[in-house]
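Note that this complex is displayed minus one protein chain, with the remaining chains in position.
Naming follows writing order (A and B), and every chain is counted from residue 1.
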Amino acid sequence: MRKKGKWIVLALLLAMATACSSGGGKGGSSADGQTTLRIAWWGSDTRHEYTQKVIDLYMEKNPNVKVDVEYASFDDYWKKLAPQAAANQLPDIVQMDISYISQYAKNGQLEDLAPYAGKQINLGDVSENVISTGVVNGKQYGIPSGVNVLGFHYDPATLKKAGIDSLPEEMTWDTYEKTALQAAANKIYFDSGVAPDIFFHYYLRTKGQSLYNADGTALGYEDDALFVDFFGRMARLIEKGAAPSPDLTNQTKGIIEESELVKGKGIGIWQWSNQFVALQQVANRPLEIAPMPGPDMEKGLYMQPSMYWAVTSNSKHKEEAAKFIDFWVNDVEANKLIKGERGVPISGKIKEAIASELSEPTRQVFDFVAAMEPKASPMSPPPPVGSPEVIASLTDIVEELNFGKITAEQAAKTFRDSANAVLAKNK
Amino acid sequence: MRSELTGYAFISPFIIGFIAFTLIPMFVSLYMSFTSYNLFTAPEWIGLENFKKMFFGDPKYWNSVRVTLLYVFIGVPLRLVFALFVAMILNTGSRMVGTYRTLYYLPSIIGGSVAVSIMWRNIFSNEGVINHVLTIIGIGPVSWFGDPDAALVMLISLSIWQFGSSMLIFLAGLKNISPEMYEAASVDGANPVRKFFRITLPLLSPIILFNLIMQTISAFMTFVPAYIISKGEGGPMEGTMLYSLYLFRQAFMFNNMGYASAMAWVMLLIVSLLTAVLFLTSRFWVFYENEGGK
C-alpha cells in the first residue's frame, strides 16, 4: 500500500510537470501561411460587438491572419484565465487589468513588449507618461488600450436642488467636506463614498506617498495619521448623511440604475472617466465632470490605463500579436469603431482624428482627460502581487469603520498589520 | 466470485470515471494543500504551514466556519421540514395538484442567475416588500444589509425558498408508499397523525436519510447564493462569508491555491465525519424494506 501511494504521487506529479512544460495547444501557422491568433477580453455586449468589427477589419486588411475571439464578463474572465495560465493555454493576446497585471507578469505569463516597440508597435504618438504605465519590474508587459483619470461626475441640477450654486473652484478636502455637509443639511447625498484603495492611494500621492512601496513589499506610507485623516473624514461624512450608509451601498453596488445620482437623491460619484458615459446614458440628463480635490492635486493625479493589451509568453505568434496591438493603437478606422470605449486613445494623432466622431458624453470625457493630462504626474507602479488580498482587507476594515464598529485609529493599525503580512511575501 | 464480478461490472462506469477524471485531481489538490501555490509557478512545499495559518492565524477562516455551521444547522432542518410539509400537502389526488407542484418548484429553477440576485436584493432592500410587511406587523424594518446576522437570515431564507429539489424527492418517496398500507391502517382506525408517524415516516426514512445527507453536504458547499447576494464579498462585515465563498476568494481572487486546497481538505474531513455519523445513526431510525425491517 505504501509503495503504491508513493507511485501514485509520483505519477501525478509527473503528469503535472509535463502538463506545465508542454507549450500551448493548437493555433499554428498552417501550410498556406495562414496564422491563427487567439484574443481574449472581458466586457459587455457593446464591447463585444465593436471589438468583433475591429477584428473583422483587421482580418480584411491582413488576409494571412485569422483571429479567434474569446470573451466573458469580468469575473468569469479571470476564472477562465487562471486555469488557462496553469495549463499553458493562454490566448496570444489578453486584455489585462491593472490589478492583475503584476500577478501575470511576475510569474512569467506575459511577454516583454519593449523589443517590439518601434518595430511592430509604433508608439511614436504616445506620451512617455502613458507608455510607462505598462511597465512592471522594468519591463513593458502591457500596452494601455486607453487611459482614464479620476474625477467627480455630478448632476448640476441636483446640486442646485441641494442649495449649492456651484462646486468650489480648486476644491480642497476641507471645502469638499463643507460643501458635502451643506448638501446633507438639505437631505441630499453629496456623493456615494469612494472606492477605498483607489482614492486613498490618490490622497497619499498628494502627500508625496503611495499605497504600496516601490518594490511592493510593504505599504508605502509610514504615518497612520494619514489613514485616520482620510478615512476618518469619509466616515464622518457618512455619519452626517453626506454619503449613504454602508448598508445602503451594499444593496445598490454594481448597479448604475440604483445609484443615488440616477435616482436624483445624490449629487455625484467619484470614479474613473470611462465610467462617465454609461452613467450619463442611464441618468439620461446632462452631467458634468469636476476635478479631484487638493491641495496638491497635481501630485496626486495620474493617468491610468483603463486596461492593457498584453501578449502572452506561450504565444507562438508574438510578432503577429504585436502587429494587432499596433493596429489597435494607431489605426484611424479601427478607432472610429472603438470610439474611446476602452478609455481615451493613447495616440495623440488618433485622438484628433476621431474627435469629430464622438457622442456628446464621450467628448466631455475626452475634454476632461485632455484638460487633466498636463496636470498629471507619472503613475505609481501597478499594484504588486497580493494586492487583491490587500484591497479586500482594506474594504472589510473600512466597512467596519463606516458601520461605526471600530475607530479610525484601530482601522489604521489593523490594516497596516494585515496588509504588510500579505506584502511581505513579495520580499 | 461470479457475483463479485457482476457487482463490479455494474459499478464499473463509476470506477473508470473516478480514475480518469477525479482521482488524480484529488491527489494533486491534497499535495497542493502542503504547498504554497499561486497557479502560475511551481508549487513550493511548506509542510503544515497552511494548516497552521488556518487554525491559529486567520480569524476570517474561523468566522467563515461559524457562519457556515449556522447556515447548515439552521437552514437544513428548516428546509427539510418545509419541503416535507409541502410534499405532503401536494400528495393528494386533486386535479389542480400538477399545476401546484410546478408552481412550487418554480422558485428552485430560477436558481443562481443574476436575475435572482437583483430580485432578492430588491425584496430585502430597506424599502423592499419584506420590510414593508415587517413594518405593518410592527417588527421591522430590519437592515438586512447592515447587520451580519440579518444578512445570514436573508441567506437562509433564500435557501429555504429554493426547497424544490428536496420536495420533489420527498414527493417521489411518498408516491412509492403503497396505498394499501394506509388502507390497512384506516381499517384499524388510525387517525392521520398516527398514520404519519407509524406509516409515512418509517417508510419514508430512506428518503429522509438521503435528503438529510445530501442537503447537509450541499449546504456545506453552498456558494452561489452567498456570492450573488454579496457580490462575492461576503458582506456585510463577513456575515455571508460562507466557507466555500472564502475558499473561492483564496483560490481565484488571491491566488492562494495551496491555502485553498488545505481549506478544502479540512472541509472534506469535517463533512465526511458528519456524514459517517449520520449513516451510523441511520441504522436506528431508517427502515429498509429489503432488510426485514430493522
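The rule we apply is simple: a contact is a pair of C-beta atoms (placed from the backbone, for glycine too) under 8 Å apart; a residue touches a chain by one contact, two chains touch by 3 or more.
In the analysis below, contacts and distances are computed from a predicted model.
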item: Undepicted complex member, UniProt protein name, chosen from "Nitrogenase molybdenum-iron protein, alpha and beta chains", "Carbohydrate ABC transporter permease", "NADH-quinone oxidoreductase subunit N" or "Methylated-DNA--[protein]-cysteine S-methyltransferase"; value: "Carbohydrate ABC transporter permease"
item: Touch criterion as defined above, residue of A:Q34, A:S73, A:S132 or A:N186 at the omitted chain; value: A:S73
item: From A:A82, A:I98, A:V149 or A:A322, residue that would touch the chain that is not displayed; value: A:A82
item: Hidden partner chain, residues of chain B it touches; value: 3-4, 6-11, 13-18, 20-22, 24-26, 28-29, 32-33, 39, 86, 89-90, 92, 94, 96-98, 100-107, 109-116, 118-120, 122-123, 125, 127-129, 132, 161, 165, 168-169, 171-180, 203, 206-207, 209-210, 213-214, 217, 220-221, 244, 247-248, 251-252, 257, 260-261, 263-265, 267-268, 271-272, 275, 288-291
item: Chain A residues that touch the omitted chain in the full complex; value: 12, 15-16, 19, 25, 38, 43-49, 52, 68-74, 76, 79-80, 82-84, 86-87, 89, 254-258, 263, 274-275, 277-278, 281-282, 284, 341
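In the analysis below, only the chains that are shown with their structure count from here on.
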item: CA centroid of chain A to CA centroid of chain B, Å; value: 37
item: Contacting residues of chain B [partner chain A, same complex]; value: 24, 27-28, 31, 38-42, 118, 121, 125-126, 143-147, 230-233, 235-238, 249, 252-256
item: Contacting residues of chain A [partner chain B, same complex]; value: 8-9, 11-13, 15-16, 20, 75, 78-79, 82-83, 85-86, 103-104, 107-109, 245-248, 250-251, 253-255, 385-386, 388-389, 392, 395-396, 399-400, 403, 405
